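A short write-up of the structure that comes next.
The complex appears here without one of its protein chains, the remainder shown in place.
In order of appearance the chains are A, B and C, and numbering begins at 1 in each one.
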């Protein structure tokens, strides 16, 4: 159920609606919009009676939400979600590029990358301190040391940090170090972790699981939103199919329906999506053309020497050329890079 | 094995190589290039000795082809294949749009569509006279009557015709009526049909099968090329996956590797790929951005009234708007629409 | 619409119903059952009025069929379809084993295999004269010579022949040589071919396409049934998935729903399903346990020397041991091998 307030509704009128929701044993979610406020509610096991709200002062309408995801749905929030991350505007009129190495390997590497990015106008750096690895014997990331290093790089260069959280134990540490907390594909349905980042006060980038349907992905986002963290970015990174020409099958066709069903921004990760650096620029441009709001791309000064994901990582000249092309195409689609 | 001739090689020198190949019981394929001629050979079950050719006059080099597909591979033909269809240049510097209704429904419909397309600068019309339908009880197309109708439309408007061939029985009729013979996804491995169109003298548009790997797709093309028809266009139209947000999963990430492994042009069909007209424009732009050479898109003056595929068919204003956007983006990528 | 006759309905009463159906421009299908006759009809584009039939003498009931497949559905025919092939009863109380080499390679091989099978109580031989091959350069089967050879083996050993038809051109030849006409997975939606075998008077074994849903598979069977050939055997042979531990993913879980939705017998091909001979016996037993009505298994006296499919082919001692196990398990499940 969504209670839409009149455009001139007052704060006490809103409070009154909140109180009625709470009195029903439900959780209210106040969703301010450009021209009106709406108040969602979650926690009901049966249909809620619209009559409870329709007579109240300042209430325009009470609407049933038909999707299993509520707070993530366009039904409940019509306007695109916008957020500002380390000074970068994310939303429907921009195309946000996040770039950097797969993992924090050394301070020198991360600093060099951050400086390059900033010099090219890219203000968000991706780099993993905690790495989910298929093998228990593979490099698992620098851990807390990596977070410290990222904090240092942020302080020196002003770059915003996007980094992965793998378990609840390190949630506070990652929340502090990161400007965006990344949840990896393998953890998309790690519900304990989703609940935990719902309590964080940093935006969350939620990668799509390898075999997640669109509904399951939005339900995973709903776990975070329901916890009170409304700044969620969806990120497509390729799904598992029979196809063997790429590491995963990058499903760009999920972008238009994701944006139709949800108000959340949608990013694309063409590095994991293809697994081969040579295809990353073309798929990055295609991501922009498909309507995505941003890009998460692996870049490294010397991809051959990367400790992980080398084959899918582009080098700096390739990134620079890609940025130039993105900046030419974006305005045609009403966006700025 | 590929025998690369020197740039100044003479016709008799080429004939001599052809004769040596034939004497081995193999089939020669003379492949003229911009600066040199190369001669492929097929039919060998074991490795061919390069020494047979390397001593001959005019021979530069004899190269082993490592892929299971030979004539379709970049190893054998480095330059992109170009073709001219009804006056339209298909190749690496153009982006070819083919549009029209799923099926020939009536002369009025097809004529109206063709006139609209021509007025907007689109010179190739798609429309099926023979329709592969899941149900034996569904409309199966107008058949030979449809072909006559298409011929009439071609004569009146000058539009080129792309239409599907479903069985060997009608191969001659379709070859005569069509400027491009389409082979549908369900027939991608109908080897008898592939062999038959290898004997046709019209270009063939070969749709990717619903669960075909890239190698299998190129091997299907190889059946056509091996028959002596070198004008094959590959067309991605979505593959079968678990994803349920679209009718099929449009695999744009196959475009860059297809173009890396093969010299054949690659088109994209976003209508079957998504199954929903609202997502067709975004995915069309993404196809262009991904490096595709053209588009096969379902368009109809009144999609709601189409006898088949209505939900995935765009109307004329949507097509017009899409064309405008494609024409803005294409030059940035070195192409003209 | 299905018109169910009373148990004592007379031939003239049945003829009358057939005449009414024909008068509507529809095609009647008389379906005799153990205790009553039913008459299906196909060809309607809109709902048929039950009132046309319910008043006629001998009519018990007129029932709407809700599935897109009609003649293939349990709604239209409640009893399991049974057929006798070369003296072998196929149906719900038997488990039919069909074995033999992937392809007819030589008379000696096929004769040796047939004699072995007959000596072990297996009365149906599989062997391909026409082979669908991914590569145009691979061995394409012995063709018509292979059919002659199969006819000779049948005459000498009394074994029944299951062999593949790949195109309409050879339909009559295969129909004559075969006791069962096999349609391969790649041709499951080759609708021209399906229509053609609908006119044949030999049972058809229809393999499931590599990415066919159960509904699509039953609709493909419907093409054959609608042509008037009611003896169709469905054959699961593995589907395309991301899994790489087997050549295809043998979907035994399709057996129970296929048998629930349809009255047609369901066989399983564990050789193509797994792609590895070592897993064939276990999956054969699992096929029996899952409720399948028979098995199509590749066997060869010397799998290492087979011209095709060697790695998935079992040798004779393995087949013999498997038969013994099947014969122990089958009676527990109410079947005889």
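Here is the rule we go by: a contact is a pair of C-beta atoms (placed from the backbone, for glycine too) under 8 Å apart; a residue touches a chain by one contact, two chains touch by 3 or more.
Fair warning: this is a prediction, and the values are worked out from it, not measured in the lab.
Colleague: Taking the entire complex into account, which one of B:241, B:312 or B:325 touches the absent chain?
Modeller: B:241
Colleague: Can you tell me which of C:137, C:191 or C:279 touches the chain that was removed from the display?
Modeller: Checking each option in C:137, C:191 or C:279, the one touching the absent chain turns out to be C:279.
Colleague: Across the whole complex, list the residues on subunit C that are touched by the chain not included here.
Modeller: 211, 213-214, 238-239, 241-246, 249-258, 260, 273-274, 276, 278-279, 282-283, 285-291, 325, 328-329, 332-333
Colleague: Counting contacts across the full complex, list the positions on subunit B that touch the omitted chain.
Modeller: Counting only subunit B, the missing chain is touched by 240-242.
Colleague: What is the set of subunit A residues that contact the non-displayed chain in the whole complex?
Modeller: 42-45, 68, 70, 132-137, 166-169, 186-187, 189-195, 210-211, 216, 219, 222-223, 226, 239-240
Throughout what follows, only the chains that are shown with their structure count from here on.
Colleague: Which one of the chains is farthest from subunit B, going by Cα centres?
Modeller: Result for max centroid distance from subunit B is chain A.
Colleague: Which chain is in the middle, if each chain's centre is the mean of its C-alpha atoms?
Modeller: Centre-most chain by C-alpha means: B.
Colleague: Note the rotational component of the Cα superposition from subunit A to subunit C, reported as an angle of 0 to 180 degrees in steps of 5.
Modeller: 180
Colleague: Please decide if copies subunit A and subunit B contact each other with the same set of residue positions, more than half shared, or with different positions, and reply same or different.
Modeller: Same; most numbers are used by both subunit A and subunit B.
Colleague: If you average the CA atoms of subunit B and of subunit C, how far apart do the two points sit, in angstrom?
Modeller: Result: the chain centres lie 35 Å from each other.
Colleague: How many angstrom lie between the centres of subunit A and subunit C, each centre taken as the mean Cα position?
Modeller: For subunit A versus subunit C, the centre distance works out to 50 Å.
Colleague: Find the geometric centre of each of subunit A and subunit B from their Cα atoms only, then give the gap between the two centres in Å, rounded to an integer.
Modeller: For subunit A versus subunit B, the centre distance works out to 38 Å.
Colleague: Quick check: what residues of subunit A touch more than one other chain, meaning two or more?
Modeller: 241-242
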